[in-house]
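Removed: one protein chain of the complex. Kept in place: all other protein chains.
And then chain A:
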Amino acid sequence: MGTQFDFPGGIHPPDNKLRSLQTPIRQAPLPDRLTVPLRQHRGDPGRVVVAVGDHVLTGQPLSEGQPGRSVPVHAPTSGTITAIKSHEVPHASGLEETCILIEADGRDQWYKLAPCPDSASTAERYDHLHRTGVVGLGGAGFPTRDKLQSAEAAPDVLILNGAECEPYITADQALMRERPDSVVAGALALWRLVGAGRCLIGIEDNKPDAIEALRQSAEGTSVEIRVVATRYPSGGERQLIQLLTGLEVPSGGLPADVGVLCQNVATAVAVDRSLRLGEPVIQRITTLTGEALARPGNIEARIGTPLDHLLFEAGLDPQRLHRLIMGGPLMGFDLTTTGLPLIKTANCLIAGTAGEFPDPPVPQPCIRCGLCEQACPVDLLPQQLYWFASAGEHRKAEHFDLFDCIECGACDWVCPSHLPLTEYYRHSKGVLRQEQKEQAEADHARQRFEERQARLEREQAEREERRRARQQAREQRHNVAPAEASEAATAAATSPTAPGPDRETLIQRRDQARQKVEEAQAQLAEAREQTPEAVPKLERALNKHQKRLDAAEKALSDAQEDT
């Protein structure tokens, strides 16, 4: 069944998928050592719950997450934790991240898994997915719980993304053609979970084997298999939604805004296994391909497996290796070393030769030929964005909807001047985001300062008021009963219950203490953002100041009660 909807632009690069589809999915042998990054998703790293020297079992949580912020990771096999330290991870930035290093014991003993009880509510099921570390396995790594929760009401349409439009990548295709039953089971599990009106699986028509297998498996269910014409980037979330439903996800919005939920097919399988078996995400199918590999194919490997282990399995010829790409050739990024671990979002690893991925020619000036514009799937004007971005006019680029760019790289691919357009856009976005952040911080600081000024003035005024009131009272007393007043004054002076400092001093002390507390709070807030290692120390300091403030306030109120 075709589709009547369309998205603009798109390209038809050679798909190079056959190479990795010659053999069925292989199981990667267990490595001796594994490196599990704490962050394998969009968000922050979770909190480590194990220590160096601990023995962990397969599937045991290594960290705990905080819904909406971080997602836990689990031990991919049983073994001993040898280190928790910074280690290189596969990321476009090339930066290091905290990782948990495990020495496998080879027994692969499983932790006791807890399936989600049938009686669980939807919210409890979402949390169950969170605890089992389910994130989008299509490449973006968006936490699945957060995505499911983004819909306030049940979506009209649940879409399973099996388009897999990027060249070279066949992980989803291999999954769909070899395990169509689990894909359909995943679709049904997700469907039950979110209660959508319809459930569609979108696949590009260059995967007839997967389409056929899924059709057979989906027989008797209401899951609809929808075939779309092969065109990059039909597998982009917004593009696939547009192809299958004709709906446009609003700029800056979510698919939920148009009543759609979109999940990758592999994610659906992970959801099913998490709910039914309690199985955390500790392995995935990854495409190993490229001309530098003698045995390309799809391999199911544990998260944390060193990439060189996998590449060795696939028969890497290091002499011929020219570029190592994680992800596809259009949206993936280059790795400079093979010593990195496999992560949840790694759907493909391309070991390309120089003939396959020649170094790009020297860029030439943009002649505004407009090929990029015809290729853009969002109807942007890439040549204008490039013009602004390269001139540093980022605000103009923003005005020309820079942030609607999905960074699919179609414009790069068609550019006859070989300009790295997407890189310019990413840079421009980064500059704008930084500006926004700085602006927000400046606003915040100014607000804090103004509020503090206002409070100090208020307190000063209150003190003045109280002083005047006291003076008035004193004068009245002097006038009405000078004798009584003087008596009282002598009594106060000699009273053994008021030997401490006078009230002015107490107020002053209270104010000083309050100021200290506020300063400590500000320092702590700053440290949380910038220097997390200083947080515990500052927390202790804040506690101390808080106690002092409490004491000062108590002393003051005692003194007020006395007088």
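The criterion applied here is as follows: a contact is a pair of C-beta atoms (placed from the backbone, for glycine too) under 8 Å apart; a residue touches a chain by one contact, two chains touch by 3 or more; residues count from 1.
One rule holds for everything that comes next: contacts and distances are computed from a predicted model.
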{"item": "Identity of the absent chain, which is to be given by its UniProt protein name, from \"Ion-translocating oxidoreductase complex subunit D\", \"ABC transporter permease\", \"maltose alpha-D-glucosyltransferase\" or \"Protein ImuA\"", "value": "\"Ion-translocating oxidoreductase complex subunit D\""}
{"item": "Among A:Val134, A:Leu243 or A:Val378, residue touching the chain not depicted", "value": "A:Val378"}
{"item": "Full-complex contact with the absent chain, from A:Gln364, A:Asn543 or A:Gln560", "value": "A:Gln364"}
{"item": "Residue among A:Val414, A:Leu506 or A:Leu549 touching the omitted chain", "value": "A:Val414"}
{"item": "Which of A:Pro208, A:Gly253, A:Gly392 or A:Pro536 contacts the chain that the document leaves out", "value": "A:Gly253"}
{"item": "Interface with the undisplayed chain - residues on chain A", "value": "7-8, 238, 242, 248-253, 361-362, 364-371, 373-374, 377-381, 383-384, 395-396, 398-401, 404, 414, 416-418"}
